[in-house]
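After this line comes chain A, so read on.
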Amino acid sequence: MTIITILGFLLIIIGLWGMLTRKHLFRIILGFSIIDTGIHLVIVSLGYIKGRTAPIFDADLSPIDAINRIVDPIPSALVLTAIVIGLAVTALMLVYVIQMHRHKGSLEISDYEELKW
Partner candidate 1 sequence: MIKRFFSLIFVVLLALVFLPLVTEIKPLSELGMTSAKYAEDGAAELGAANLVTSVVVTYRGLDTLGEVTVLFITTAGIGFMLRRKTILPEKKRRASEILKSGTSFLLPLIILFGVYIFVHGHLTPGGGFQGGVVIASAIVLLMLSDINMHPDHNILNWLESLSGAFYVIMGILGLILAGGFLDNRFLPLGEFGKIFSAGAIPVIYSLIGLKVGAELVGILNKLGREDK
Partner candidate 2 sequence: MEHGLLISIIYAFISLSVATIWGLLLGGIMMKVVARAHGRFGPPFWQPIIDIIKNNARRTSISHGIMYFLGPVFRIAGGMGTFLFIPFIYGSMVFGNFSFAGDLFLVMYFIFFGQLGMALGAGESGHPYSAIGVARGLSQMTAFELPFALSIISIVIQYGTLNITSIVAAQQGGILHWTLFTNPLATIAALIALQGMNMHNPFSIVIAPQEIPIGPPTEYHSNFLGLLQTNRGLFNIAKLALFMNLYFGGATNLFSMLIKTFGIYMITVIVGASFPRFRTEQSIRFFLGVPTVIGILAVLVTGYF
């Protein structure tokens, strides 16, 4: 349904806004994870067809008439990978923040500006 796609895009916008304006490093990473969740929502919502069930064959869903009874499996397959990649990136960013904090002792993005021009 499009309502969920809209919800997804709103989450992306909020995450982006948080990432662009909040100074604290943790908040930036939180913004990132919100963007990721938003994107995953959009992806899955695009695969959904009204009034259809999950693409898993069992007793009452035989493979023969599956074509007009199941939801699109590919988006959920892609999202699986996307979620784990999202986790990977978030974990790495957190480690970077830990190391930066260990070296510079500050958690403000504006303190890491010695590389410029």
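FYI, a residue touches a chain if its C-beta (ideal position, glycine included) is under 8 Å from a C-beta of that chain, and two chains touch if they have at least 3 such contacts; residues count from 1.
Inclusion criterion for the candidates: all candidates are chains of the complex that A comes from, given by their letters.
What you see is a predicted model; the values in this text were computed from it and never measured.
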Chain touching chain A (counting every copy) in this complex, out of 1 or 2: 1
Touching residues (chain side chain A, partner candidate 1) in the complex: 1-2, 5-6, 9, 12-13, 16-17, 20-21, 46-50, 54-58, 63, 66-68, 70, 72-74, 76-78, 80-81, 84-85, 87-88, 91-92, 95-96, 98-99, 102
